[in-house]
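One protein chain omitted, others in place.
Letters A and B mark the chains in the order given here, with residues in each chain numbered from 1 onward.
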Amino acid sequence: MLHPEEIVNKLKEYIGDGLLEWEVRTRFDGVTNIREQKHLYIKLNRGAFHRSVAFLYKISPLHISCPMASIESEEAIELIYPFMIYSGHGDQTEQPLIVSYDIPKSDLRTVSVTDIIPGIIIMERETQEMLGIEVENLPDERRIFTPDNMEEGFLPLRDKVSGISEE
Amino acid sequence: MSNKETYKLQIGPTHPAFKEPVRFEFEVDGEHVLHADIDMGYTHRGIEHVSKERNFIQIIYLLERICGICSTSHPMAYCLAVENAAEIEVPARAKYIRTIVGELERLHSHLLWAGVAAHEVGFDTLFYTTWDIREKVMDCLEVISGNRVNYAMLTIGGVRRDIIGEVAEAVNKTVEYYSDLYSQLEDIMLNDMSLRLRTENVGILTYDEALKLCAVGPTARASGLAKDVRADYAVNAYPDIPWLKAITPNDVGKKPVGDIYDRIVVRVLEIKQSVDIIRFCMENMPGGEIVAEPKAVKVINQLKKVKAHGIGRYEGPRGEVSHYDILDNNECPVGVKVKAPTYSNIISWVPMFRGAEIADIPIIMSSIDPCIACSDRASFVEGEGKKTVSFGELRKLSMEKMNKIRRGL
Partner (left out) sequence: MLSTVSRIMQQFFGRRSTNVFPVKYAPESVIDALAGGDIHPPISMPEGYRGKLSYDFDKCIGCGMCLKVCPAKALEDYPIMDTEKNRPSKRIVFYRGKCTYCEECVKVCPVGAIKLNPDFMMANYEKYGDDQIEGIEKRREFEVKEGQ
């Protein structure tokens, strides 16, 4: 099992400049047997995302824990993928690996990773319909949670954009 | 397979065999299912959006209502996420109480599931039995929390009620009751011939598929994938329990196949595991405070000063519940992302249905213990006349209506 720093070093070797920032945060839990859990936060370049996920998946299969969270700013949307690595090894050794990258608002596109992690498909479909980020190479482009007859351009989870005015 | 034409069979959104609205479109050849397509989104409530307008304490009760059955799991994951972001230390006793309530919830959820599954295969004796037995744990939860569902036990930084005196006695009695009953329950659920015939080699999800599709909870464990947040990730008092590990069919000396029978095995063994965990916690519970900061208003003020991300994960009865919260110096979080276990397992239905018979559809559907309402939590409501109404608009409409209804003011 690799230490978070080792994972970062390997990834850096592989994608170079694609890795923008990284941080390790530690969390403790337990009462008599206090366990330490290292959370690795990685910020990537959008272009390096697909390659990085493929690389990380080779270290150990990734589990996607939660649908992608997003932070909206003036020019960009930051998309956050909470992955887990070393799931199912028991003994409190799972490591959260939170990957994020910025998508400029002028070009709301990203690429699907369903070819690596097929289980992520529903989350990508949700991202596409809720945030209006076009996910390329998605095997199934239909809406999943929102009604099919919903107006175009209505993006429920975006802060400022909405096809329908509030009045 | 012959080269006859295939048919499309549509089941749902509402159907007597399903407990919640979800729509399937099956491509069938005679009695055999060739392919299944799933359509969701019939119980949207926009909870993630609404969360952005509630303060941190109010959200706990909102999230509790994502699902009635896992009504501790969602607040638990949320509280863990906020505590993770704000680095709040939870008192030791609160960790144990959280564990006990969580395990009691698992106990009742697994019994409920056993009843539903038994009903789906037409074995109503078992349905009556499990639901009858389940009343005891519901009563116990009522004594602890003051209600049968929606326990409202958790708060940020601890729990709201202590388990002492008569309440502790009630918990111990419940533990005894289930330990005594367990062997009989195991016998009925694992050895009954008719149940085995209906469930063995039906709805198979292989290990590789479970891994690739990110399945969670008993669904994954039945396929031999030993994923269990309690064992993998340090939460609550679980790290203290030395013998805790993810249960797979290997524990009864059976090679995991990933069929429905294996899912029954995992859940039955987990009933025993839950009882043992509760007993362990009752015996080893430390004393002390039960909450880091009892004043709700102070907690809100404290969280107003935090700018961080937090992740909270917890093993609910159906699998991993995961929340990702973003705090940004505000009374309300700027983002709450919720994942219910069924969300991860929906996509596992597709391989399970492949090659199944039409008569097995209801039991395969309920074998993952689905909770559609949990998965459908994040969109908007359709108003009258098939028009999508924005949230603000909807609220305005309902307020107007309410004002009209109020009389004599």
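Annotations for the structure displayed:
Everything below uses one rule, namely that a residue touches a chain if its C-beta (ideal position, glycine included) is under 8 Å from a C-beta of that chain, and two chains touch if they have at least 3 such contacts.
Computed from a predicted model, the values in this text were never measured in an experiment.
Displayed chains that the missing chain touches over the full complex: B (touch as defined at the top). Only one of B:Thr14, B:Asn147, B:Ser179 or B:Asn284 touches the chain withheld from this view, namely B:Asn147. Across B:Asp139, B:Asp251, B:Asp276 or B:Glu293, the residue that sits in touch with the chain not pictured is B:Asp139. Touching the omitted chain from chain B are residues 54-55, 57-62, 65, 125-126, 128-129, 132, 135, 139, 142-143, 145-147, 150, 152, 160-161, 166, 184, 187-188, 191-193, 294-297, 300, 402, 405-409.
What we mean here is this: only the chains that are shown with their structure count from here on.
Between chain A and chain B, the centres computed from C-alpha atoms are 23 Å apart. Within the complex formed with chain B, the residues of chain A that make contact are 27-37, 39, 41, 61, 63-71, 80, 82, 84, 86-94, 96, 98, 117-122, 126, 130, 143-147, 149-151, 154, 156-157, 162, 164-167. Remark: chain B residues 39-41, 44, 46, 48-49, 84, 92, 95-96, 211-215, 220, 225-229, 231-240, 242, 245-246, 284, 286, 309, 311, 313, 320, 322-324, 326, 334-335, 337-339, 343-344, 346-347, 376, 378-380, 382, 386, 388-390, 392-393 touch chain A in the complex.
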